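Every protein chain but one is kept in place in this view of the complex.
We call the chains A and B, going by the order they appear; numbering starts again at 1 in every chain.
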Amino acid sequence: MTLARTRPLTVAPPDTLADVSFDEAMEARIEEILAKYPTRQAALLPLLWLCQDRWGWISPGVMRAVAARLDLAPAHVAGVVTFYTMYQTTPPGKYLLQVCTTLSCQLCGTSGLAEHLREKLGIGFGETTPDGRFTLLDVQCLGACGEAPVIQVNNDYYTGMTPEKLDELLDGLQ
Amino acid sequence: MVTVTIDGREVQVAEGTNLVEAARKAGIDIPTYCYHPGLSVVGQCRICFVEVEGAPRLVTACSTPVNDGMVVHTASDRVREARAAVMEFLLENHPLDCPVCDQAGECMLQDYSFEHGLDTTHMVDERRRYPGMERRLIGPHVVQNQNRCIHCTRCIRFTREISETSDLAMMKRGNHAYIDTFDGEPLDNPWSACVADVCPVGALTVKEFRFRARVWHLEETPSVCYGCSIGCAIEVGHHKGVVHRFRPRHNPEINGWWMCDHGRFLAEELNGRDVDRPLLRTGAGEAAATSWDAALQWFVEKACRDGGPRVVASANLTNEALFLVKRIFQDELGARVVVPVDPGEPRKIKNAHGQWVESADAHPNASGARLMGLHLVDGRELEAFLGEGGGPVLVVDAGAHPWLGTEEAARTVSGQTVGAIAMVHTPLTRQAAAVLPSASWIETEGTVTSSTGRVQLIRRGLWPGGESRPVWEILTLLARRLEVDLGLPTPVTPRRIFEELTARVPGFAGMTYRRFTTEPGIPVIEEVADVG
Partner (left out) sequence: MKPILLRARGEENSRSINTYLRLGGYAALKRALIMDPADVREEVKNSGLRGRGGAGFPAGVKWGFVPQSTTRPRYLICNADESEPGTFKDREIIHTEPHMLLEGIIIASYAIGANTAYIYIRGEFWTEAEILERAIAEACRKKYLGKDILRTGFDIDIHVHRGAGAYICGEETALIESIEGKRGQPRLKPPFPAVVGLFGCPTVVNNVETLACVPHIIEHGAEWFAGIGRDVRNSGPKLYGVSGHVEKPGVYELPMGTTFREIIYEHAGGIRGGKKLKAFIPGGSSCPVLPADRVDIPADFDSVAEAGSMLGSGGIIVMDETVDMVWALENLLTFYAHESCGQCTPCREGSDWALDIVRRIRAGHGQPRDLEALERISRHASQGMTICPLGDAFCGPIASFLKHFRHEFEDYIARAEPLPPKKLPVLPVRSDRGPFGI
C-alpha cells in the first residue's frame, strides 16, 4: 500500500465556466443546504464548496451563478470568495499541495520540505506545474501541530512528513 | 432627551444619538473616517476614540450611543495618543502624493493629520501599492486610486445601503484588501459619483472634475439641481466665472446627502452660453446683435400687441419668474400661456430617512407653475398650441421642453413672428425675429418648488455672463415698457417678487426668505397643491 490516498480534483477549464448552470443533482444538494438555514444568504459558503467540489475552482461565471441562485449581488459573492483562502479563483492542478508554514511545523522542519518540493517540482508557492498535476501552496497552521510537519493534499492530511515520505507521496499522486 | 457632558459642556440630545453627533451639537468636532451620518455605523477606522468616565477603555464615539449623565472627554491625553496612533497607522501605507492628488484641500487625511497626527514618521519600509489600480476608471465617472484607500468602506456601504446596487465590495482581506467591482464590471449605477463624495480621501475621485481646479480656489454656492422635479439640494462649485462641479448639499427631506449622476453632470451646461447679446432680425439672413433697448422695444411693439402673444413659459423658471409671467401675460395682457412639461426619464433619490423620492417630470419647477395657476401642457399639446397660428409667439425659455429644441419645432413656427429668451441657440431661436440672452441657473436667484411640494432657494453665484439677464429681470423690464403695474417696490429684487407672490398665491402663504436658512425647504400649503 502506498502512502497516497488522495483522489485528484476535477478541474474544469476556464472556457467551460464562463456561463454555468446547476444540474439536477446539484439542485437537489442546494435544496438540502437551503433547508438548514433560515436565510438564503447563509447557504453561500456551502454552495461555494459544492461548486468547488464539482469544478475544482470558482470562476467569475460560477460566482455569478451562485449570486443569482441565492439572490445576492455578484460583488458580494466575490468579496466572500476572496476573503477565504481555500476557495481557488484560478484553475489549480489536480493535487493541491498545501504546506503548513507556521511555527510548530517550522520547528519540525517544514522549510526542508518546502525546498525539497520546490526543487523536485520546479515551481514556487502559488504556482502550478506545467503538466497541471500539482499546485504548491504555503498555508497557515493546519491544526495538527502535534504531528508536524503537516502537508494537506486536497482534503487529506499527511503528517510527520520527511523528504523520503514526500517522494513516496508524490509518486502515488497520479 | 438625555443630558451628556462633553468636555465640560452640557448638551441635550435625543436618546440613541451617538457621541459624534452629540459632540457636534455641543460644538465639538470628533474626527471620523468610516462614520458617515447617512450610512450604517461600522466602527472600523478607530479614529473617533473618546474617553467616557467610568469605562475602562476608550470607546469609539461613532458606535457609542449617549446615556443620560454620561461624561465624555474628547481631548484627554489618552484620546490624543490613540488618535495620533491611528493617524500613524493610516499614513504608514498612504502614498502621501498630496501634490498630485485631486482630493487635496478637502481630504480628511490631510485635515486630521494636521490636527491630530504626529510630526515625525517611523516608517522606513515599502509602502503598500496596488499595481494596476493606481489610476483606473472603474465606471463612467469614477476614478480609483487604491493606493490612497484607507479601507473605511463608506463607498461599499453607499452602494449597498443607498443605491441598493451593491456594485462595490472589499476583495481579499487584511492589509492587501481592496475595493473592486465584480469581475471588471463598471460602477455605473445612476448615483455612482456619490462614492467619490463619501470617500474621505483621494481614492475615489470624479473623472469630470479631476484636475479642473484646486478646491481651495472654488467658491461654492448653495443651489438646487434642475435636472428633474425632485430638486436635490446642491452646492455649485465655481472659480473665475467657470462652473466646475455640482455636489449634493444635505437636505434630509429631499436628497439626504446624495444626488444622481444625471444632475451632477449638468454642471458643464452652465458654461455653455452661446447667446450672449440681444439679437434682432432686420431683414433676411442672420439676426444681428443689438442693444437691450432695441430688442425690448421689438418685444413691446411686435410681440405684445393685439391681445398679447401666445406665451410658452417654462417649468425651468423660478417661482418668481413664473409669477411675473402669470401677472404680465395671463392676468394683465390676457394672453394664452402654456407651460410645457416633459415627463423625462424617471429618477429617484434617497432621502435621509432611507425613503426613495421619485421624480414626476424633468423640470425643477413644474409644481411652482401649477401652484401659480398656469396651464401645464405636454409635448403634443405644445405642438398644437404653436401650430395653431394667430398672434406672435413669445418663448420665455427656449429650453423649456426637449421638443422645443428640435428642427420640427422650428418648422412648426416658421412664418410666424417669434421672440425668444435663451441662453443656448436652438433651431427655433435661429429663425426667431428677436432673441434675448438669459442668465444661467447659477447667475440667477430665486425659489423653486419640488414635486414633493417643498420650496427651496437657489442663490446667485456668478454675475450674468455677456449681456445676459435673469428672466425675472427681463420680465420686469418688459412690464415697465408695457406699462403693467406689478405693484413691486423698486429696485425689484427676487426677494421682493417672492414676498409679493407669497401674498398672492395661496400655496406659498406665510413663507419668508429667512426660513430658507433654517428649514430643509418650506412645504407648500397642501390643500391648494392641486390648483389648476
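Rule of thumb we're sticking to: a contact is a pair of C-beta atoms (placed from the backbone, for glycine too) under 8 Å apart; a residue touches a chain by one contact, two chains touch by 3 or more.
Just so it is clear, the model here is predicted, and its values are computed rather than measured.
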item: Absent-chain contact - pick from B:Ala177, B:Val424 or B:Ile525; value: B:Ala177
item: Selected residue (touches chain absent from view) among B:Arg24, B:His116 or B:His151; value: B:His151
item: Hidden-chain contact residue, picked from the options B:Glu126, B:Glu286 or B:Glu483; value: B:Glu126
item: For subunit A, the residues touching the chain missing from this view; value: 36-39, 41-46, 48-49, 70, 72, 76, 79-80, 83-87, 98, 101-104, 106-108, 126, 139-148, 152, 155-157
item: Subunit B residues touching the omitted chain (full complex); value: 41-47, 49, 56-58, 63, 82, 85-86, 88-90, 92-93, 122-126, 128-133, 135-140, 150-151, 153, 170, 172-178, 180, 183-186
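FYI, only the chains that are shown with their structure count from here on.
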item: Chain centre separation in whole Å, for subunit B relative to subunit A (CA means); value: 51
item: Subunit A contact footprint on subunit B (complex, rising order); value: 159-160, 165-173, 180-183, 185
item: Residue ranges of subunit A touching subunit B (in the complex, touch as defined); value: 60, 63-64, 73-79, 82-83
